[in-house]
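What follows is a single structure, and I will ask about it in a moment.
A single protein chain has been omitted; all remaining protein chains appear in their positions.
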Amino acid sequence: MLSVTGLESGYGRARVLFGVSLEVGAGQLVCVMGRNGVGKTTLLNTVMGVLPAVAGTVTFDGRDVTKLKPHERVRLGMGYVPQGHRCFPQLSVQDNLLVTLEAAKQPKQALDEALDLFPALKPLLKRSAGHLSGGQQQQLAMARALVTRPRMLVLDEPTEGIQPSIILEIEAAIERLHADGLPLLLVEQYLDIALRLADTFAILDGGHVVRTGTAQDLHREDVRRLLAV
Amino acid sequence: MLELRDVQVVFDGFRALDGVNLTVPDGELRFLIGPNGAGKTTLIDVITGLTRPVAGSVRFAGHDLVGRKEHQIVRLGVGRTFQTSVVFEELTVIENLDLAAGFRRPLWTLARRRRGVSEAVAEALARTGLEDLAERSAGVLSHGQRQWLEIGMLLAQRPRLLLLDEPVAGMSKDERERTGELLTRIADDHTVVVVEHDMEFLRRHASTVTVLHEGRVLVEGSVDQVSADPRVQEVYLGRKASDAVGHRP
Amino acid sequence: MIRRNLPFAAVAVIVLVVAPLLLEPFRLSLLAKYLCYAIVALGIGLAWGQAGMLTLGQGVFFGLGGYSMAMHLKLTEGGGLPDFMVWSGVEELPALWVPFGDPVLALATAVLGPMLIAAVLGTLVFRQRVRGAYFAILTQALAAAMVILLVGQQGLTGGTNGMTNFFDVFGQDLADDSTQRGLYLVVASVLGVLYLATRQLVNSRYGRLLVAIRDGEDRVRFLGYDPALVKTVTFALSAGMAGLAGALFVPVVGIISPALLGVVPSLELVVAVAVGGRHALAGAVLGAVVMGYAQTAFSEQFADGWLYLQGALFILVMTLAPKGIIGVAERWRRARTT
Amino acid sequence: MSAFANQLPIGLSIGAVLLLIALGLTFTFGQMGVINMAHGEFIMAGAYTAFLLGDLVPALPAAFLVAGTMGLILERAAIRHFYGRPLDTLLLTWGVSLVLQQLARDLFGAPNVQVPAPAWLSGGVGILPYNRLFIMGLAVAGVVAVWAYLTRTRLGRRTQAVVQNRRLAATSGIDTGRVDMLTFFVGSGLAGVAGVALTLIGPVGPALGTYYIVDAFLVVVAGGLGQLRGAVLAAAGLGLLNSYAEFWSDASLAKVIVLAAVIAFLQVRPQGMFVLRSRALT
């Protein structure tokens, strides 16, 4: 579904990614892992076109999207949940969903579908998104990605800074999406979650993919050393 | 020397720092780590006057820092770098350093042209190894060289306390190594606080590590102590890491 | 050193020796007028080009200098009330005017007055970190307010008419061509001296600090400097230059009026600096002279086209050659030498 | 009513004029950070549209389209290359404003023209003539329309999304370039509407915009960037201040007082009345 080859990018003169290659097959959940600052978010931002790729290609569903703008990628079916439970703080929850849905030219039912996955949002529709708790904002962020009816979802640390009870809900949602066959590219710092969710993983270090493997491999000591202190 | 007591910072209802206590004694090289959003950069912002805490005190060498302007805090001997390096591209390396060394000069003496290289600048050049690039404009430097220049500018200020925010981010392996050596040497005669994620770097260079999590100090200790602490494992690997894995490195 | 000063010396010879010999008095005094504008432009070049403060209110300072000088000239023309006070019904000299009878005080006010006002304004706004566009808008509003204030106080300032009809300056008959030539030489020398002094300043540590503040004010704070103070001082210097230019302008042109210091003239000078090249002091000076000359030439040939030309020139410079004439010339020179 | 009390509605009506001319700026300056000095000339374009049509009511939408289209062209042709360089846009658009003024002079002649007010606007209530009430009504309608546009329409939501988080908007599938274009269209169009309203109180001439541009920016600066309620309050405040200052002194001094008040106010609140607070500090 998504194929990344030899991707290089960075900020200004600072190069962060040095030739990253990665595959997300149909219905697969790939978890990108690594410590802070190894380039996980940069990778996702480059995949989504927020950062320009200095070298390498991003292919989605057989189409080279490397030169496309972010909104064009979204319209092709790449849903994105960026890091840090981002939302439009002064829009209501409903407007947050609507504005995304409309931009992606999806029918209103998409909204209901997304809310089915996150029923906790239903009573909050009129609230200003900025006034939600971090966990609620994260659910909103995922719901916003879903109303575009993506054919693949890219998630950046969806559980970061979220209270445990909601982490479970988010995990459950991801599992359900995965079970429904949606391909997912997930950046996750927490090993336990990755262990439970991922089909395969890739570990980044210093802007390179240093390990790949199945979820089972994550139990290995050398893999864990790359993630913890 | 640097002492933070019960520092709280709130942004729009979000508690970025929630009662941080931190003491950094003279001459220490302290590493500050923690997952994203733990409040590391906010902590540095509070010390340097960029962010005002809603409660708590920040004292440095007998001075209360809260409420002072940024440049006044610098004049007390506190220097910092930023995550993204901001050197002045139109100035040469030496001019950047000279500027940093110059804040103690009275304003009117600045009207003179710079002649020669002052001791502080020469020292900063030598320490950062940028001598060969001294006359080049900072705009042409590589990312790593810019970071060194930034550290050099800090040295030229002759501060007593250096606060470095992710100094090796975006650097190559060789550059990291050089930066590490540089830091160790600087730490010989300065107090240094470094925010850094790079664990390899941390293991090699850190003596004391403070782990921040969700706006609080979680643990403080040596690298080994900290890596062995289950709470640290938990915040890095996930809350139920110990249950799920049942094994600690 | 000699090599570096050669171009300056060449220009100085042309301006100080060749021009007075070749130009007839009328044209020479026009050139003197452009050089007055060039002094203001030099200040704008310092404040905007070097330190990044876009000041759209230099006319205010120019006007303060001009009015100070005009008041002095009005008081020295053989006793009696200035003519406009007579027809405004003012019966005795307002107290505000009295000090301007003294030439030293008048000149000092012309330069120090603007510096003081700039210092106060600068302290107020820069401390609050009002900058960039906000600063530009505020200074522009200041220019607008200044004009209204001057116009409204007819008995004190001559109102819309401003002040004109001066007879002599420091004992020299203004109608005399030799006085005009002398004034020209004074203006040109002042410009030369100020140019050298400003260049020295720009090349000094202070100049480096200005560039640093322009490109990263917040970073400069963490180098231990107070940008507000540095900016205030710089703004005051540029205001002082504008004030001095205004004081020189009055005897050269023979009139000062609110129309010379409002929003539009202030902006026009900024345009001139941009056209010449804002990053180089020489660009600022060159721009003022070129635009001044172009305005005269155009208004003699096709008056209506002037606004088109000015506007179009500006759009083109901003989009195609943001570094102005100097930038283009440098690129051209570099292309030839490499 | 006493003359003093009369100044209250007068102040509000001055505020309404200020608000109308500043409303468009809350889009272009407030939402997009573009200092468009040609905004005044878009006002002028709106006024000339009313002159050409000779009738107020059809002129309102027409002026919106004319001025909006001019803004659109300006944004596409020039301004979009200047995002993030507010000072350069200021100077660039000033060049544009000079050209537009001269163009108006060549097209319509240097003499002022005037648009006859419709008969149903003659007369008034108390001190406030109908044309003033109409302008106040228009300002209220303008605020409501802008508010409704921003919060109730798809395009408005998109505009808000882009302003609040440009990058997030892009990764939500919003074409931010098109939103910029549209925002500029609406902001400039509102200038056109203000221009039509101004024909009710004064003449139409090539320099029309220059009389209002400084005031308009002051309203936005005092109100806080991109803040609709800030603009409303600032306009009303400045209008009242102007009206009472002029009542007690004269028109010239009133203008100076208003300016001094704005500078003083910015000492207290450098970012205007309302500020978007955010975590992004550096």
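Order of writing sets the chain letters: A, B, C and D. Residues in each chain are counted from 1.
The rule we apply is simple: a residue touches a chain if its C-beta (ideal position, glycine included) is under 8 Å from a C-beta of that chain, and two chains touch if they have at least 3 such contacts.
One rule holds in what follows: contacts and distances are computed from a predicted model.
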item: Omitted chain, identified by the protein name its UniProt record gives, among "Dihydroorotate dehydrogenase B (NAD(+)), electron transfer subunit", "Cobalt transport protein CbiM", "Urea ABC transporter substrate-binding protein" or "Molybdopterin oxidoreductase"; value: "Urea ABC transporter substrate-binding protein"
item: Chains in view that touch the one left out, judged over the entire complex; value: C, D
item: Candidates C:G162, C:G246 or C:G311 - the one touching the absent chain; value: C:G162
item: Residue touching the undisplayed chain, where the options are C:V86, C:A108, C:V193 or C:L316; value: C:V86
item: From D:A22, D:I43 or D:L200, residue that would touch the chain that is not displayed; value: D:L200
item: On subunit C, residues whose C-beta touches the chain left out of the figure; value: 4, 7-8, 10-11, 14-15, 18-19, 22-27, 29-31, 33, 84, 86-89, 148, 151-152, 154, 159-162, 164-166, 174-175, 199, 202-203, 253-255, 257, 259-260, 280-282, 286, 289-290, 293, 296-297, 299-300, 303-304, 306-307, 325-326, 329-330, 332-333
item: Contact set of subunit D toward the excluded chain (per top definition); value: 2-3, 6-7, 10, 13-14, 17, 105, 110-114, 116-117, 121-124, 127, 129-132, 198, 200-203, 205, 207, 211, 242-243, 246-247, 250-252, 254-255
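We adopt the following convention: only the chains that are shown with their structure count from here on.
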item: Graph separation of subunit A and subunit C (steps between touching chains); value: 2
item: Per-chain Cα centre nearest the global Cα centre, belonging to chain; value: D
item: Rounded Å distance, subunit A centre to subunit D centre (Cα mean); value: 42
item: Rounded Å distance between subunit B and subunit C, as computed from the means of their C-alpha atoms; value: 45
item: Residues of subunit C whose C-beta touches two or more other chains; value: 218
item: For subunit D, residues that touch 2 or more chains besides their own; value: 282
item: Contact set on subunit B toward subunit C in their complex; value: 48, 69-71, 74-75, 79-80, 82, 86, 88-91, 95, 98-100, 102-105, 107, 110-114, 153, 157
item: Partner subunit D, residues of subunit C touching it in the complex; value: 54, 121, 124-125, 128-130, 132-134, 136-138, 140-142, 144-145, 148-149, 151-152, 218, 263-264, 267, 270-271, 274, 304, 307-308, 310-315, 318-319, 322
item: Parts of subunit A lying in touch with subunit D, wherever the complex brings them together; value: 48-50, 69-71, 74-75, 80, 82, 86-91, 95, 98-100, 102-104, 144-145, 148
